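Only a single protein chain was left out; the remaining protein chains are all shown in position.
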Amino acid sequence: MNAPAYNFAYLDEQTKRMIRRAILKAIAIPGYQVPFASREMPMPYGWGTGGVQVTAAILGPDDVLKVIDQGSDDTTNAISIRKFFAKTAGVATTTATEDATVIQTRHRIPETALSENQVLVYQVPIPEPLRFLEPRETETRRMHALAEYGLMHVKLYEDIARFGHIATAYAYPVKVNARYVMDPSPTPKFDNPKMDNCPALQLFGAGREKRIYAIPPYTKVVSLDFEDHPFEPYRFNAPCALCGAENSYLDEIVTDDKGGRMFVCSDTDYCEGRQAAGHHGSLSAAPYKEKAQGGSNG
Amino acid sequence: MADQGMLEQHVLENDEPLLIAESLSKSYGRIAACRDVSFALYPGEVLAIVGESGSGKSTLLQLLSGQLAASGGHVSYRMRDGVTRDLATLGEAERRFLFRTDWGFVHQDPAHGLRMAVSAGANVGERLMAVGWNHYGRIRDTASDWLTRVEIDFARIDDAPRTYSGGMRQRLQIARNLVTEPRLVFMDEPTGGLDVSVQARLLDLLRSLVAELHLAVIIVTHDLAVARLLSHRVMVMKGGRVIETGLTDQVLDDPREPYTQLLVSSILPP
C-alpha cells in the first residue's frame, strides 16, 4: 500500500478551495470576519482547528512550517500540529522563525521581525471583539457593517473605571485599515505593535466559530485607546534570565516551591538564538524577584 | 390647572414641527393595529398617547420611532441641519445615528434600555463614545454630571445597574438617553412597574428635565395621571385609531368621546 492515506495536507482539494476563497475575501476586506464552512478536524476545538485549516489550505510542498504555542516550539500542541503536517503534507518543518515560510501560532507573534515571504496563521478562539458586550450575532454584524464601535470603548472604559488603567492585557482590540475593529486573538498586547505595517501576511482562523479574517502585508493596525489613556504595550522591568533580552515578551517560570521564579523569553527560538550568539542573562544568579525579596524569605 | 404652568413656559412659538406623522397605518394581515394617524409635534412639546392595552399605542410608538415599517403613511423628522426628511428614506446608518444622538427611547423595562452588566458610568458614556468621544476623563465627568442630574449618587458610578433598585435603573436609563442632548425622546410607559412613591419621584424628575432641556417627548402611557402631569397634549387611542385629541387638561377635564369619558371616570379622584 503505497497510496498516501491522506490528501496533501489532510483536507480535500474542494475544501481547500473553499477556504482559499474565504482567505482571499478576508485579504480583500482587511479585518472583516469571513464565514467559512469549517470542517471537523482530527483534534478537538480549542486546539487550533481554525489555524490548522487555514494552514492546510495555503501550504505548498515547498513550504517550511513552524508552529508555536505561547511562543514555544516544543509544547504538546505545537509539536502535534507540526507532526500532523509533516505527516499529511510531508513539508519541511523548522523552529527557526527566519527559516519558516508559514508560521502557525497560538497566542504570540515571534520576536524576530517577519518578512514579505512569510505568512503568520493565528489560531483564534473567539473572533468577535464585540461579543463581550453584545451577545447577538445579528447585532454585532450590523455594528461592523455600520462601523458602530462605541461599544469597544465601553469595554476599555470599564477597565479604567475598575483598575485605573486599560487592564486588557491580551486580545487587545485593534482597528484594521481604519475600518474594521478586530480581535487579534489572545496574543498579549505586547505583540500588538508588531501587527502594524507588518511585511508578512497575517491570517486568522477560528474553527469552532467558523470565521477567517486577515491583515494584508503593510496594513495599518491601530490599538484602540483614549486620548488621556493611550495604548501602552506591556513592559517588563527585568531582562530575560536566559538571554538577557531587554524587549522581548517574558514568561514567568516557577523554579521551586519556595516562591522561586524567573522570567524568560516566551519565544524559545528567539531566546536560543540569542544565547547561541553569546548573549547571557542572570541565569546562574538568583532569580530576579527572589533577589528583591531576599531577606524576608529566609 | 395651575400645575400646567411650568411646562407651558417652555413651549416656544416655533412654527416648524419637529416630527410629522401623516396617515400612519400598520396592519398585520387583516388586523389593523394602527389606522390613519396624523399629527405634528413641535420642539419642546410633550404628547401623551393614552389608551388601554391593545389600543395600538405601542405600535404607533414603534412606527413613529422608525422601529417598525408602516403599512401606509409617512413619518418625517426635522434633522439637526434643519432639513425635514421622511424617515423611510433614511439609510440604516443614518437612522441608527439619529437614534443615538438626536433621539432617546426610554423603555418600560430598564433592562431593555441599559447594559445591565456594565457600570453606570459606561452606560451613560456609551452614547458619547459612539459619537466619537475619545477622552476618558471628559466622558467620565459628563457621565457623573448626568448621574447627579438624575439624582444618582456619584459613589455608584462604577456599579452595574443590576445592583440598582428599579427607580434608580429607570433614572439611569433616562441619563443614558439624555447625555447626547436629544431633541426628541420616546417613552414607553416609563413609570410602569414602579412603586407609587418611586413613580412620583421619577415623574417629578422627568418633568423638570423636559422643561429644562426643552425636550419634545412622545410618551405612551395607560396612566392618565402621568399624562396630566407630563404632557401638553394628549391623543386617546382605541382600536388602532385616534379617537380624541387636544390639550391634556381639556381632554381630561372635558372629555367628549364616550370612550374618553369612560377612561377619565375610571380613575380614582386625586
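Letters A and B name the chains as they come in the text, with residue numbers starting at 1 for each one.
Note that in this section a residue touches a chain if its C-beta (ideal position, glycine included) is under 8 Å from a C-beta of that chain, and two chains touch if they have at least 3 such contacts.
Criterion: contacts and distances are computed from a predicted model.
S.K.: As a check of understanding, state which of "ATP-binding cassette domain-containing protein", "Phosphonate C-P lyase system protein PhnL", "Small RNA 2'-O-methyltransferase" or "Branched-chain amino acid ABC transporter permease" is the UniProt name of the chain not shown.
M.R.: Options "ATP-binding cassette domain-containing protein", "Phosphonate C-P lyase system protein PhnL", "Small RNA 2'-O-methyltransferase" or "Branched-chain amino acid ABC transporter permease" narrow down to "Phosphonate C-P lyase system protein PhnL" for the missing chain.
S.K.: Which visible chains touch the chain that is not shown?
M.R.: The chain that is not shown is in contact with B.
S.K.: Which of B:A69, B:A117 or B:L262 sits in contact with the chain that's absent?
M.R.: Reading the full complex, the residue touching the unseen chain is B:L262.
S.K.: Considering the whole complex, not just the chains shown, which residues of subunit B touch the missing one?
M.R.: Looking at subunit B, the ones touching the missing chain are residues 1-6, 8-11, 13, 42, 45, 200-201, 204, 207-208, 211, 232-233, 246-247, 249-250, 253-254, 256-258, 261-262, 265.
Throughout what follows, only the chains that are shown with their structure count from here on.
S.K.: Between subunit A and subunit B, what is the separation of their C-alpha centroids in Å?
M.R.: Each chain's C-alpha centroid was found; their separation is 47 Å.
S.K.: Touching subunit A in the complex: which residues of subunit B?
M.R.: By the definition above, subunit B touches subunit A via 92-93, 96, 100, 115, 118-119, 121-122, 125-131, 134-137, 139-140, 157-158.
S.K.: Report the residues of subunit A in contact with subunit B in the complex, numbered from low to high.
M.R.: 133, 142, 146, 148-151, 153-154, 157-158, 160-162, 226-229
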